[in-house]
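A protein chain is absent from this complex, but the other protein chains hold their places.
Chain naming follows the written order as A and B, and within any one chain the residues start at number 1.
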Amino acid sequence: MTTATAPPEQVSPARSARNLVDLVFRARELSLVIALAVLVGVTAGVNGNFLSSQGVQDILLNTSILALLAVGQSMVVITRNLDLSVGSVVGLVAFVTGDFLASGGGIVPAVLLGIAIGAGCGLLNGLLVSFCRVPALVVTLGTLYVIQGVDHYIAHGRQINAVNLPPGLLSLGNGSVLGVPYLPLITLVIMLAIGYYLRSYASGREYYAIGSSPEAARLAGVPVRRRILTAYLVSGCLAGLAGVLWLARFGTVIADSAHGWELLVVSAVVVGGVAITGGVGSVYGAALGALLLTTIGSALVVLRVNSFWQQAITGALLLLAISVDRVLALRVARLLRNRSRHG
Amino acid sequence: MAKVLRWDVMVGVLLIVVFGYGSLTSPSFATAGNLSFALSDLGEIALIALAMTMLVVAAEVDLSVASVLGLSSALVGSLWDAGLAIETIIPIAVLAGALCGLVNGLLVTRLGLPSLAVTIGTLALYRGLAYVVLGDRAVAQFPPQFVSLAVDDVPGTPIPYPVALFVLLAAIVGVVLHATGFGRSLYAIGAQEQAAFFAGIRVKRIKLLLFVVSGTVAAFAGVVFTLRYGSARADNGLGIELAVIAAVLLGGVDFDGGKGTLGGVIAGVLLIGLLRNLLMLGDVSTEIQSIVTGLLLIVSVLTPRLVSLAKPAALLRATSRANLKGSP
Partner (left out) sequence: MSDAPALALSNVSKSFGAVRALRDVSLELFAGEAHALAGENGAGKSTLVKTLAGVHRPDSGQVLLNGEPVVFAGPADAQQAGVAVIYQEPTLFPDLSVAENIFMGRQPRRSLGRIDRKAMHDATRELFGRLGVALDPEQPSRGLSIADQQLVEIAKAISRDARVLVMDEPTAALSGNEVARLFSVVEALREHGCAILFISHRLDEIFELCQRVTTLRDGEWIASEPVSGLTHDDLVRRMVGRELGTLYPKQDAEVGEVALQVERLTREGVFTDVSFEVRRGEIVALAGLVGAGRSEVARAIFGVDRWDAGAVSVDGVRLPAGSPTAAMGAGLALVPEDRRQQGLVMELSIERNIGLTGLRDLRKGVTISRKAERDRAKDWAVRLRLKFARLSDGVGVLSGGNQQKVVLAKWLATGPSVLIVDEPTRGIDVGTKAEVHRLLSELAGQGIAVLMISSDLPEVLGMADRVLVMHEGRLTAELSRAEATEESVMTAATGRAA
């Protein structure tokens, strides 16, 4: 032995540190819930209508499409990629399925058609990113433009009108079961399923592994390409579904109706604590982020904030949310450091 | 592999192809008047792309540029309405842009937040402030001597002032990025921030500066935009952040930082500009333009990859030959 030997080191006080770590991770979602509670509390205090069943329903309805997209997006972001094309997919699907229904198509085939279009877009993105190893941002920005163009091309200035749509579809968008609207239910079920899969299945964990270190994932024998492809496929399918739901909710749509939503979705994901650098976060957080963003919007309306101010305040609150989250995380990390030595 | 079929070379080649095709098919394409129009039509995007290139090389991004442009435009409008002289308005607007950049930079460097998240937030915030400042009004009737500065040519040349300004700034950024210690630091920060910090590079200060520059340039672009169209509105330049990013990415700058050249970005900007112009001359609808832009982005990144995947061995041999020749 060239190096010296020593008796075994005493076991470090890792236990208490761990509980703290746990808390921090859960706190990401917890702090969102608290922020949400404060927001709702204050707004409801000023205007009681905010918490009326109609008001709550509105918020839930408005959230569900964004949350659905955020769930799909977070799966992609967790693998350290990005899908900017979701907004244009929603627009395309809403228009194409609208066209299909208006010309007498059935609802179930329409939903399948929407999901299939989304899947096609997702597959294209996924193939380009995973097999051709082209940077995700460039690819999905490219497909954003292409899909947007195709959408406009198909629409050619027309619009889909609610009166031409089958009533069954519209009641899917605005109806409810036992007072709970369908849309948020659909989102909730999908979110829970994906969230559970990502947390409790070996293949689910591999998404996190890839995002955390793609190189290490490759060396560990993780099927990196297949997983990334799947992530894009899921994101595409959900965007397709969201497109159908968009049509169901609004009835009247023009081309590229979800213009600019890609950044909205990304902000929901980020606010929800999914790290843009991959490997960290959950779909629950992303959905909560979507809920928070939507609630901010509704609260500002209810509080009769001057409409010119609304966007500015939304932006400011978004910044506040991520800043507070960050400051708390830094504090706890510091605390943890001190504990782990002296604890 | 990089040497033979570099991304920015690829874009340059595409540029030449588009130019050749344009001159052959449309007699009005290769005229000085049309080209300078095509360029100044792209002026704001080109200006902002210069600053964005430096940011992306340092592995950061600023998505709030279009909103800063709008805010600056709104400020110009409302201050002009309030009776201030343009000479005082312009510095105020530009200063406001610098301030916006400072806020972005502070949030990124002080709190260590990812710039994508921060600038998505300020994208909403600054655009919102633009509406707060000007509402949904439009202000017009700016003094002709200033409007002409934004549209006229430099006397004796077919080059409009904004294009001349772009050329000047591009030269400066080119030197800074590729020949100075500051530029070297940017690449190091983008590729491995920790190692750059350990080498004594003032990472935070440099990043802060980049954000301030980006905000300043965007605000200035807002002034140019306002004067060029003769109209100040809060929604000016809505959504052009993606066009800027597209130009930068098309130019081969790696979004993960540490890679890319200014030459590539300029080629990217020109390519988008000429192509739009060509499609416009050919009376092609905007949706086709959008599709072409998208395909261009994909093709420009895909081709070098496919070539290298197809025959890595041949390429490798070619590379080592090229490298041997290239070494001093």
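What we mean here is this: contacts are C-beta pairs under 8 Å (C-beta built on N, C-alpha and C of every residue); 3 or more make two chains touch, one makes a residue touch a chain.
Predicted model, so just to flag it, every value in this text is computed and none were measured.
Summary of contacts with the chain left out: across B:K259, B:R276 or B:R305, the touching residue is B:K259. When the missing chain is restored to the complex, the residue among B:L113, B:A188 or B:A219 that touches it is B:A188. Touch with the chain omitted from the figure is made, among A:Y208, A:W261 or A:Y284, by A:Y208. Residues of chain A that touch the chain left out of the display are 1-12, 14-15, 17-18, 21-22, 200-202, 205-206, 208-209, 211-213, 215-223, 275, 278-280, 337-342.
Residues of chain B that touch the chain left out of the display are 175, 179-182, 184-185, 187-188, 191-192, 194-202, 258-259, 316, 319-320, 323-324, 327-328.
Going forward, only the chains that are shown with their structure count from here on.
The distance from the centre of chain A to the centre of chain B, with each centre set as the mean of the Cα atoms, comes to 29 Å.
Across the interface of their complex, chain A is touched by residues 63, 107, 111-114, 116-118, 120-129, 131-132, 135-136, 239, 242, 245-246, 249-250, 254-256, 285-298, 301-302, 305-306, 309 of chain B.
Touching chain B in their complex are the following residues of chain A: 84, 128, 132-135, 137-139, 141-153, 259-260, 263, 266-267, 270-271, 275-277, 308-316, 318-319, 322-323, 326-327, 330.
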